[in-house]
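Contents: one structure, followed by commentary.
And then chain A:
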Amino acid sequence: MQSHILSIILFTPLVGALVLLFVPKENKGAIRWIANIFSLGGFLISLPLVPMFWAQRFEVTPTHFKFLEGTPNNWIPSIGAGYNLGIDGISFLLIMLTTLLGWISILSSWTAIEIRVKEYYVWFLVLQTGMLGVFMALDFFLFFVFWEAMLVPMYLLIGIWGGPRKLYAAIKFFLYTLLGSVLMLLGILFLYFHHHTVTGVFTFSIPELYKTAPLIPFHTAIWLFVAFFIGFAIKVPMFPFHTWLPDAHVEAPTAGSVILAGVLLKMGTYGFVRFSLPFFPAVVSHPRVQSWMIGLSLVGIIYGALVSLMQKDMKKLVAYSSVSHLGFCTLGIFTLNSMGLTGSVLQQINHGISTGALFLIVGILYERRHTREIAEYGGISNVMPLYATITMIMFLSSMGLPLLNGFVGEFTILQGAFTANWKWAAWAAPGVVLAAAYLLWLYQRVFFGTVTNPKNEKLHDLTPREILTFVPLIIMALWIGVYPKPFFQILEQPVNQIVQTIHDNSNANAPVNAQVAPAPAPQALAVVGPKVVGTNVAGPKASN
Partner candidate 1 sequence: MVPITTLHYLVVAAALFVLGVIGVLTRRNVVIVLMSIELILNAVNLNLVAFSRMWGNLHGQLFAIFIVVDAAAEAAVGLGILIAFFRNRETINVDEIDLLKW
Partner candidate 2 sequence: MFFLNHIWLIPLFPAFGAAMMFFFGRRLQKATVNAVCVGAVVFAFLFACFTVVEYTHFAHGTGHPFEKIVYTWLGSGDAHLSFLKKDGTTAQFNADAGFLLDPLSSIWLLFVTGVGMLIHIYSVGYMAHEGGYYRFFGYMNLFMFSMLTLILANNYMLLFVGWEGVGLCSYLLIGFYFHRKSASDAANKAFIVNRIGDAGFILGALTLSWYLGSFRFTDINTLARSGHFAIGDPVLTAAALLLFVGACGKSAQLPLYVWLPDAMEGPTPVSALIHAATMVTAGVYMVARSNAVFVLAPTAMKTVAIIGALTAVFAASIGLVQNDIKRVLAYSTVSQLGYMFLALGVGAFAAGVFHVFTHAFFKALLFLGSGSVIHAMSGEQDMRNMGNLRGRIPTTFKTMFIATLAIAGIPPLAGFFSKDEILWQAWRSADGGFPYLWLIGFGTALMTAFYMARLIFLTFYGQPRMSHEVEHHIHESPKSMTGPLVVLAICSVCAGWLGVPASLGGTNAFGKFLEPVFAREVAASVAPAEPQEPAGEEHRGLEWTLMLLSVGAAVVGGGWAYGHYANAGKDYPEPIAVKAPPLYTVLYNKWFVDEAYDYAFTGRRKIGKIRLGAMGAGEASSWFDAKIIDGAVNDVGWVTRAVATLSTWWDKWIIDGVGVNGPAILARMISYPARLFEWGLVQWYALVMVAGLLGFGVYYVWK
């Protein structure tokens, strides 16, 4: 079981979707129960991964990935595609986030979805598998399959169960993201053929491509970087490719927004960390390129916060706040040092937790009143005190109050940015002030004061199910805020390895080094010959 746990985690939601297909669509109750059982099951089944990974967190493996499944090229050998899964610290955290948020979103849609319930849950579970696959895939073909597989369910979720402008938003989301994916595909293919030129082997296997990609000469690599960049930047979203986000979030159903913000946006940053940085280290560490990336991130932080400030729709406000928060994440990534990267990944997790909670919060009011206009509310604390308390906690988490999760990530990123170039941190710091401004102002307009709108007088406080959707998020927020040490330890190895790769290759045409592990003594590394496609050698304590 241990050696296949990734596949089990990956396909549980898909199995759930298949099971649901056989349930008659009139039986809404059964559908909801089955869907929730499978999503909760998916989460519970991912829990054994925690102690298993924890035990191996400092292990060194040749590919630096653990829990390897499959070998390269074992799926479609003629083109070199393999069903190859594996995780490291970064993807491990993201996978746990995905299974948790997947369960919470499905739980939160219990009363929100009344039409076409069966299709809704089926697509949601398919989406869940797609997301997990993206994080686990160690083969580019597989990765791309899952990447694209996420688009269709999301499109349908927005387009069928969304708000007034759902079609516009869904199509915009789909086409915009697809544009990026297609450019990324071009990049992938180039890498694929380049690998063949260097080694004579056709393969999509990512650890293999890590070895040859840094050899690409700078003037070509920069175009590849741009191709991948566009794909990921649209997904993150970075300024100025972000405008699909407000529409998609506003029009999507609550659970769709939660999963969109919580997980899908992380695909972009994951892509940067997993692909752009190790594949094109010379490009990324070039001062001009780095400045552009940092510049766009800083603009995203401040601009996103400013636009958030003046929104009249609660959901749009939270959507733009995502742009601002993910600006911090990309800032951390492109500082190219271990603090920035660690902080970035940690902040991605934090953003998933706190912004996921923010969208749930907005959804709670929306489900009761079917409006998201801030002006329609006021004095909600008086009628929904528990809800007000939970909202305050998550708002504080989002604005980075110490002892909650947001601060740990933000601060680590700021330290990384500062040590790279103090001006970057100086420009990012006002983002924290603006975050407090727009969140507290929102809180004041919605919760404080007296109940101004008579329609709000009869609102009922949170139901136990709704409370249950928040509890795991609050627990995680507090845990990461008070005791983040385990998370730092989990991230240490992959982050250091990436930084090392960049450092070794930061001069163009530097010979690619064998992947160097940090301070613990490195294992004997598999020698790469022209015909060896990649081995499944694992460290001594890794799964068999």
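Keep this in mind: contacts are C-beta pairs under 8 Å (C-beta built on N, C-alpha and C of every residue); 3 or more make two chains touch, one makes a residue touch a chain; residues count from 1.
The set was built so that all candidates are chains of the complex that A comes from, given by their letters.
As the structure is a computational prediction, the values presented were derived from the model and not from experiment.
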Exercise for the section: Just give the number of the candidate touching chain A here, out of 1 or 2, all from the same complex. Expected result: 2
Exercise for the section: Going by the contact rule at the top, pick out the chain A residues touching candidate 2 in the complex. Expected result: 172, 175-176, 240, 242-244, 303, 306-311, 337-339, 342, 379, 381-382, 389, 396, 401-403, 407-408, 411-412, 414-416, 418-419, 422, 425-426, 429-430, 432-434, 436-437, 440-441, 444, 447-450, 482-485, 488-489, 491-493, 495-496, 518-519
